[in-house]
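Removed from the display is one protein chain of the complex; every other protein chain stays in position.
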Amino acid sequence: MSSNTQANPEYQLGEKESTNYINASKGLMSWLFTIDHKRIGLMYLFTIMGTFALGGFLALAVRLELFTPGQTIMGPDAYNRVFTLHGLVMVFLFIIPGIPAALGNFVMPLMLGAKDVAFPKLNLASFHIYVIGTVMALYTTLDGGVDTGWTFYTPYSSTIDSQVVMMTMSAFVLGFSSIFTGLNFVVTIHKMRAPGMTWDRLPLFVWALYATAIIQVMATPVLGITLLLLAMERVMGIGIFDPALGGDPVLFQHFFWFYSHPAVYIMILPGMGVMSELITTFSRKRIFGYRAIALSSIAIAVISFLVWGHHMFVSGQSAYAGMVFSFLTFLVAIPSGIKIINWSTTLYKGAISLDAPMVWALSFLILFTIGGLTGIFLGALGTDIHLHDTYFVVAHFHYVMMGGTAMAFFGGMHYWWPKMFGKMYNEFAARLAAWTVFVGFNVTFFPQFIMGSRGMPRRYYDYLPESGYQIFHQISTVGSWILLLGMLIMAVNLFSSLKNGKEASSNPWEARSLEWLTQSPPIEHNFHEIPTVVEGPYEFPIATATATPQGAESSDP
Amino acid sequence: MSQHDTHHDDHGGHHVTPLWLYHLIFGGLLCLTVITVWIAQFDFGPANTVIAMFVATIKASLVALFFMHLLHDERLNALTFGFGLLFVCLFFLFPLVDIGTRTYIDPIKDNASILKQEKIVKAQEVHAKKHKKALGNLSNLYNRSFMNVAEDEAEAKPVPAATTEPVEGDSTAK
Partner (left out) sequence: MSTIITHEHAHHFYDNEQQASSAKLGMWLFLVTEVLLFSGLFVAYTVVKSLHPEMWRVASSQLDWVMGSVNTLVLITSSWTVALAVRAAQTNEKGEKNSQIVGLLAFTILCAFGFLIVKYFEYSHKIHDGLLWGKSYFNHPEAIEHLKEGIKQTFSMDVTALSSPEFLAGLKAHTAAGTHDGQHLIHHYASTVTYADTLMTVEQGHLFFGVYFLLTGLHGIHVVIGMSVLAWVLVLAQKGRFYKDYYTPVELGGLYWHLVDLIWIYLFPLLYLV
C-alpha cells in the first residue's frame, strides 16, 4: 500500500457497508458471549456507566449527610458503610477498568491495525470475571456490607464483625479480571501490530495502555495475595498482621500499598493517554515531544513501585523508610511534569477547536495539575504529618482521580462515541455538560482543601458546629448537586444521540490514527485489508482546522 | 508482511535442545539437592539462609534457562521474567528496610527516661479521654472489641504493660 493509505481517510472505506459490528449478529447471547473486542468494550462501557452511577449516588449520600452536623440522613454505622462502598465501587468497579477495559478494548486493536486483541476468549473471560466480582460486591453490600474503608486496614478489618471476607474475595476476583486485561494488552501490543506500525509510530494512547498493563500484571497479584492473607487471617487466625498474635499490622499496609500506589497509576496513565490523543487532534498539531511522553509513561510505571510508603508516614513504619519514600515520591513528579509541559507546548500556537472532547481535556489539564501539585504537600514527610487523613487528602485524590481520570474518560468517550455508534451527539449539550461538571467539580472539592488543611478529618461522620467546617461542607455538598446536573446532561445527551443523532462520518474530527480509517461503526473484522502504516499518528499537514489531510509531506507549522 | 517481534535467529521457539543436555541438567539438579541438604547440617549462623538461597538460585536458573528454554527463546520472554523478578526484589526491599530500621530513630527509646515515658503515657491518656468526650458516641471506633480490651487493661493498670515491661521485668527477675 502506498503512503496514501494513512493520508486519505476514505481509502479503506469505499462504499459504507450496511453491516457493522453492532448489527452483524443479533440477540442477547451474541453479545454476552461475543469475542469481538469492540462488543466487549461496549459491554464494559455500559456496565461501568452503571457502577459509576451507583458510586455517584453513594457519594451524594455521603455529601448530604455532611450538610449539617449531627445526624442528617443516616447514622454513623450506615455512613461508614456508605463511604466504604463508594470508595470500593469507584476504585475497583469504575476507575480501574474504566479507560483500559472500556475505551482501550474498543480502540486499541483498531489503533494497531489489528483484527482483535491477542486472546479474544481471555478478553471475554476477563469481562465475565468482572461481572462476577461486581455481583459479589453488591451481594456483600446487601448482606451487611463492610465499614473498613476501601483500604481494609488490619487489625480492624481482621477483628471486626462484618462481611470482610466476602468483600475481599470480590476484590480478589476483580483483580483477576484486571490482570487478564493487562496481560492481553501487553501481548497484543507486542505481537499484533500492523506492518509498518513500529514502536515510534504507536499512538500515545497505546503507549499509555502498555505502561498501564505492565502495572496491572506486576502489581495486581500482590493485591491478590494481600486479600487472600487477610481472608486467611479471619478464617484461620494466622496472625501475620495481628500484633496480639505476634504479627505486624504495618506489614499489611506495605502489602496493600505495594499494589495500591501503582494502582493509582493504573487509574491515571490511561487518562494521560487519552489526553495525548485529544490535545493533538483538537490543536491540529503534531504532538510536542512524542518520545518524551511515551517514555515518561513507562518511567511512571516503574517509579510507581518505589514510593508506596508515602501512604504510611504516620503508620509506625521506620523513620528511615519514611525519609526514603518521601524522597522517591518526588521523583514521580518528573515524568508527570514532562507530560503536562509537553501537552501545554502542543497547545501553544495550535489551531485549537473547543469541541466537547477538548473541553474535557482542558478540564483534565487544569484539575490534574492542581491534584498533582497538592500531592507534593502530601509527599513531603513533614507536611503530611499534619495533612494525613484529613479532607486535604480527599480533595487531592479526587482532583487526580475524578478531575484527572474521570474527565479523560468522559473526554475519550465523547471523542470515540461517533466511532463506536456511528452517531453524533448534540455538540452544544455536550459542551454544556463538560463545563457544568468542571464548575461543579471545583465547587465540590476545592473547599475540601481548605477544611482539610484546617484539620477536618476524613471518614468522619460528623463535625462540631463550632468548628467552622460547616460552611465548607455545605459548599461542597451544593457542588455535588451541580456535578449531578452535569452528569445528567451528559447522559441524556449521549443516550438520545443513539436514537436521534446525526450519522457520523468515518473521521469526524479529522484525526490521523488508524481507528479513523475504518467506517463508523467499524465492520466486524475492523479493516477490509490490514493497513500498512507509513507514518506516525499525529502527522497533521498544517496547523489549520480546515485543512484536508494530504499526502505524507507533513511539515511542522 | 508480519511486523511483530517473533523473528529471531533460531526461528522462534524451534530451537531443540539436545537430549544429553536435558540429562546433564537433571543430574546437576539432583547433585545440588544433595548438596543443599548436606550443607544444612552445618551451622553457619545467619549465613545458613544465604548459602541455601544461593544453591536454590543456581537450581532455579538451570530450570529456567534450559528446561524452560529461556536461554534460546525470544529475548522478550526472558526480559519479561527478569522484569518480574525485579519487582519481587522491590517487594522484599522496602518492608525489610522498614523493619530493619524501626529501632534506629526512636526518640522515646533513645532519649527518654522511664519517668519521661510515664509522663508521656499519662498525657496520652488524658488526651484520649478528652477526645472521647468531644466525640461522644460519634466515632464507633470506640465500640470495637479490641479497643475495649485495650481500654480495660489501661484502667486495670494505670500504665500500659508494654511500656513498663522493663521495670516489672527487672523486679520479678530477681
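Order as written gives the chain letters A and B; numbering starts at 1 within each chain.
Please note the rule applied: a residue touches a chain if its C-beta (ideal position, glycine included) is under 8 Å from a C-beta of that chain, and two chains touch if they have at least 3 such contacts.
Computed from a predicted model, the values in this text were never measured in an experiment.
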{"item": "Visible contact partners (per top-of-document touch definition) of the missing chain", "value": "A, B"}
{"item": "Selected residue (touches chain absent from view) among A:Ile22, A:Val62 or A:Leu183", "value": "A:Leu183"}
{"item": "Among A:Lys115, A:His128 or A:Arg459, residue touching the chain not depicted", "value": "A:Lys115"}
{"item": "Candidate in contact with the missing chain, chosen from A:Gly224, A:Gly309 or A:Gly501", "value": "A:Gly224"}
{"item": "Hidden partner interface residues of chain B, rising order", "value": "1-2, 4-6, 12-14, 16-17, 19, 22-23, 25-26, 29-30, 33, 36-37, 40, 48-49, 52-53, 55-56, 59-60, 63-64, 66-68, 73-74, 76-77, 80-81, 83-85, 87-88, 91-92, 95-96, 99-100, 149, 161-162, 165, 168-169, 172-173"}
{"item": "Where the missing chain touches chain A, by residue", "value": "114-116, 118-120, 122, 179, 183-184, 186-187, 190-192, 217-222, 224-226, 229, 232, 236-240, 244-248, 251, 254-255, 525"}
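Operating definition for what follows: only the chains that are shown with their structure count from here on.
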{"item": "Distance between the centres, which are taken as Cα means, of chain B and chain A, whole angstrom", "value": "31"}
{"item": "Residues of chain B touching chain A in the complex", "value": "1-6, 76, 83-84, 87, 90-91, 94-95, 97-106, 134, 137-140, 144-146"}
{"item": "Chain A residues within the chain B interface of the complex", "value": "76-77, 80, 147, 155-156, 159-160, 190-198, 214, 218-219, 222, 244, 248, 250-251, 254, 258, 305-306, 308-309, 316-321, 324-325, 460-462, 464, 530"}
